[in-house]
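As you look at this complex, bear in mind that one protein chain is not there, while each of the others sits in place.
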Amino acid sequence: MPSKKALRAASVNRTRLLTVGAVLTVVGLALAIFGWSTPSLLLGGKAVLFLAGVALLFQGVNRLLQGVLGRRVDLTLWLCVGWLVAIVLAAILAPYLPLGEQNDVAKTLLEPSYTTPALLTEHPLGTNNQGLDLLARSIYGARTSLMISLLAVAVGTVVGGTIGVIAGYFRKGVDSVVGIFTNALLAVPPLILLIALSTFLDPSIRNMSLALALLTIPSMIRLARANTITFAQREFVMAARLMGATRMRVMARELVPNVILPVFSMAVVMISALIVAEASLSFLGLGIQQPDPTWGNMIAEGEGGIMEDHPHIVLVPGAFLFLTVFAFNLLGEKAQARWDTRSAKL
Amino acid sequence: MTEHVLEVDDLHTTFSTPRGLMRAVDGVSLTLGAGETLGVVGESGSGKSVLGRTIMGLISNNANTEVTGSVRIAGQDVHEMKPGARRKLWGPEVAMVFQDPMTSLNPVKKVGVHITEALRLHLGLNRKDATERAVDLLRQVFIPEPVRRMKQYPHELSGGMRQRVVIAMALACDPKLLIADEPTTALDVTVQKQILDLLATLASERNMATILVSHDLGAVAGRTDRVAVMYGGRTVETSSTSRVFANPRHPYSEALIASIPQLRDAPHTVLRAIEGAPPNMLNPPTGCRFAPRCRFAQDRCREEEPLLRDLGERDVVHRGACHFPLEIAYEGVS
Amino acid sequence: MAGSGTAHMRTAAERVLVVDDMVVEFPVGRKQVVHAVSGMNLDLLPGETLGILGESGCGKSSAGRAVMQMPKPTSGRVSLGKRELTGLKVRELRGARARMQMIMQDPISSLNPRRKVRDLVAEGLAIWGYDGDDKDASIRETLEAVGLDPDVVWDRRPHELSGGQCQRVCIARALMMNPDVLICDEPVSSLDVSVQAQILNLLERTKENYDLSMIFIAHDVSVVKNISDRVMVLYLGKTCEVLPSGGLQDEALHPYTRMLISSIPGEEARAETPESPHDEVEVPLSASATELPSPLNPPSGCRFRTRCPLATDLCAAEEPVMREVGAGHFLACHHVAVPDGDAPRLTVLSDEENVAG
Partner (left out) sequence: MRKVALRIGELAGVLFIVSFGVFLMLSLMPGDPAVAILGEGHPPQEYADLRQELGLNDPLLQRYWDWLSGAVTGDFGTSLVPPQSDVLDRIGGALPVSLQLAVMGLAIALVLAIPLAMWSAARAGGTVDRLIGASMFGILSVPSFLAGLLLILIFSNGLGWFPRAQWVRLSDSIGGNLHHALLPAVVIALMELALFTRVLRNDLIVTLNEDFILAARAKGMPPWRVMVTDALRPSSFSLVTLMGISLGRLIGSTVIVEYLFALPGMGSMIVNAANQGDYPMVQGAVLVIALVYVAVNAGIDFSYGYLDPRTRRVDA
């Protein structure tokens, strides 16, 4: 039971939280808006002001929330979840959203090219050299990116996870064969393997997903196998065997429910790795081809001196890419901290 | 009274954890004179290990830890000192032997380095003298072939040998106070006694004050002058060892002693178990912390916290924290 | 000591478990082999508790697991009732194994962290596809029998329970299989001192209520004495001594058993302990004589000779064989003999002794 003194300290603390939070929020908001909207500043100065403003705003809101709710809130986590929900919804609903044109150049002959982002105009995030709307392209890019990486992770997790559990539980011969197979796949650096694959596969969504799934399989096998081995040494597995459980049952009922959590956490982290891989490939011109947009080939449009004059061509898709990768990384990180006690070993 | 090597006064160690405050040590006072041995007995979660580390100053005030009260070693308050000055105490004044010899030696450092580095740091010896001295120390803890052992890595030694190395390391700078934190728990039964005997021999040879922290009543019984029984972060009973074991006054001490199977008892003797589990230190019971498991608990025990008070008769020091201490004849409630 | 022989085996027809010349070896790396258990013989009468005593690395856990055929022993026979387990096919073995159950050292690791208590206890039923109406009732009954309140723990998971409660769940889970033999492998050594007695009492009670025979494996002499009828002392995979547990303190003769007893901290210090009738085997301060030899390459002859104060050339040359030295008391040692008279005395029959005498 807290003493009176402790209670008073808590209330003082709370008032301070609220005041400091409010001040930070206001100052941060002001800086951010000033940085964003003042045209007379240099690009670097704008960016610095804006970022400083956002940082302050973040701290302020964090304190306000803590003061109001009376407990710590993981604001970053909720912002990430919010971003992912928004981007996934936008990607799914893209055809029904009132967006500008994203890939048909014929329709944008009259649109201005290289307009800079301005929130309240027809093209809130600007246009590219052919007048295509960058917001629309970014959202359709998300559609492609997310579809490819989610599909690939799903395939990779199911295939890799299953093989990994089997190899980890039976060891011996099965394990050796699987080991050589994974080592061979891992002997080629991922991006090189992708480039090699891209020489004979058409860069369609299906092919890209399969190629990326192939990349995830060996790491998934390793993770599932390592976790299976640790859990198989735990005594509850022996206890089940002693009660007469078959090997199938031990795998399905004792091991899989335990192994699935770290594997799932890994899968979340892997989504972001695959988004980056897909973007890299498209950036190199080996992935999804123009005019269909992905974040990678949109960023590639900034190459060859264009970025210097129109930085938003790179910055807009770059921001989408960064935020999405960041959000998946953070979610995966939290999941691993919670569920995978031995991720550090890999 | 001679000057005390160690004086601990109303020591509290509180950790703030994500799930609330944990008062690991909650008001412990004790003193120790030169050459004296004190046993600290308790189960897991009783705060006995935290107590040892707080006395040492290894646990001190920081963002997540609050230490109040005082610990005076050689007349100096450990927790008032600057970290640099405190480090000067570690080695020449106070040293520690840890529970698990498998983890308390750095796996990538040779045995010799473990011992010589303290000698060179505190006594300013050169490499040659330090090595000689280290070999001598290994000999004192009865390690065969000390010269060869100096060049080995910890994993090349058995558990008992490693614990001997840890002891040699602790003794390197001739400390006046040695804190042994469960020094034999991780060892084989046949090795445990050797290590305890070795500690006892070394302590008496050097007139060194020793605190032996253990959950093993047997380990403490034969080798300490005095004993402090801890429960839920507090000392519940303290007196001379023979007195506590022969005539426990606190129901917890009594029940703990009675719950352990004795070799002299006939097979299938029903043990007097203590029902329930040790208290959750994030949310300890109010009143007496042992009350929920105590056979003699009354309403007052659940409401009012008993203070440690003198229960001795005449000039015998016997202190206990119980509203209804057990009679000397073991029977009923006072 | 650490010897071989079958003198301690009984002939009664109703033995529930018989282990004949069981050998457990694990290959490690370059053709080396860990000799965990080398030729063990034991038998168990209905309702009897056999304590297996030894320090870590003596092969006591490997023996317990080999009896359960997890993994199967390298050689030797294990028979449960009239049925020999060692030759069974996998499918038959599953059923036979369920007649024995095991309680392991770490109760938290023995429970699947993803399951609730009710599913954990009912696991045996689920494995054998039993789904009668009385399922919940029998789970409740068993939980109560091990001292857990079904209403409280029903939906809890292992991490919400204390170590002692987890061990109770393990015992309940074993009881649901209605076994004949319960093998306990260090069931109390990871528990708090005050909880240890609860579990020991519970095991004792359970054994009587459920008509079990029990093998109790531990390193703590007093604990083993408390719960067993008969004690078997193991050293480096060999049996040293078998005796009724009541005689453990005063009648045990084997130098290794004496060493274990004299290692109990406080044992020698207790004033009220009656004077031991033996010369205590002095445990040296020096570490040289205390190193457990590697089970990869155990000593020849008597395996204890490298640490034995009585060892002679004979011990290196010849392995001692089990012989009877008292009622139900068997010993494998060349040098300890029982003279006439009531109290057995430790006598050294070495050459020097004879010359000196």
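In order of appearance the chains are A, B and C, and numbering begins at 1 in each one.
Please note the rule applied: a residue touches a chain if its C-beta (ideal position, glycine included) is under 8 Å from a C-beta of that chain, and two chains touch if they have at least 3 such contacts.
Predicted model only: the values in this text are computed from it and were never measured.
Novice: Tell me which of B:Thr13, B:Thr37, B:Thr54 or B:Ser104 is the one touching the absent chain.
Specialist: Result: among the candidates, B:Ser104 touches the missing chain.
Novice: Tell me which residue among A:Tyr114, A:Phe264, A:Phe326 or A:Trp339 touches the hidden chain in the full complex.
Specialist: Touching the chain that is not displayed is residue A:Phe326.
Novice: Give the residue, chosen from A:Ile92, A:Val188 or A:Leu210, that touches the chain omitted from the document.
Specialist: Going through A:Ile92, A:Val188 or A:Leu210 one by one, A:Val188 is the residue touching the chain not shown.
Novice: Need a quick check: the contact residues on chain A for the chain that isn't drawn.
Specialist: Listed in rising order, the touching residues are 43-44, 180-181, 183-184, 186-193, 195-200, 202, 272, 276, 279-280, 283-286, 296, 299, 302-303, 307-308, 311, 314, 318, 321-322, 325-326, 329-330, 333, 344, 346.
Novice: Which residue numbers on chain B touch the omitted chain?
Specialist: 53, 56, 58, 63-64, 83-84, 87-91, 95-96, 98-100, 103-109, 117-118, 121-122, 153, 155-156, 166, 169-170, 172
Definition applied: only the chains that are shown with their structure count from here on.
Novice: Go ahead and name the chain pair joined by the largest number of contacting C-beta pairs.
Specialist: Greatest number of C-beta pairs in contact occurs for B-C.
Novice: As a test of understanding: of all chains, whose mean C-alpha position lies farthest from that of chain A?
Specialist: With centres defined by C-alpha atoms, farthest from chain A sits C.
Novice: What's the distance between the Cα centroids of chain B and chain C, rounded to whole Å?
Specialist: 32
Novice: Could you please state the distance in Å, as a whole number, between where the Cα atoms of chain A are centred and where those of chain B are centred?
Specialist: Measuring from centre to centre gives 50 Å for this pair.
Novice: So, what's the distance in Å between the C-alpha centres of chain C and chain A?
Specialist: Their C-alpha centroids are separated by 54 Å.
Novice: What does chain C use to touch chain A in their complex?
Specialist: Interface residues on the chain C side: 65, 68, 70, 94-95, 97-98, 100-102, 104-106, 109-114, 123-124, 127-128, 170, 173, 177.
Novice: For the complex, which residues does chain A have touching chain C?
Specialist: 234-236, 238-246, 249, 254, 257-258
Novice: Can you list the chain C residues touching chain B in their complex?
Specialist: Touching chain B: residues 55-57, 162, 164-165, 192-198, 200-201, 204, 219-223, 225-229, 245-246, 248-249, 259-270, 272-274, 283-288, 290-292 of chain C.
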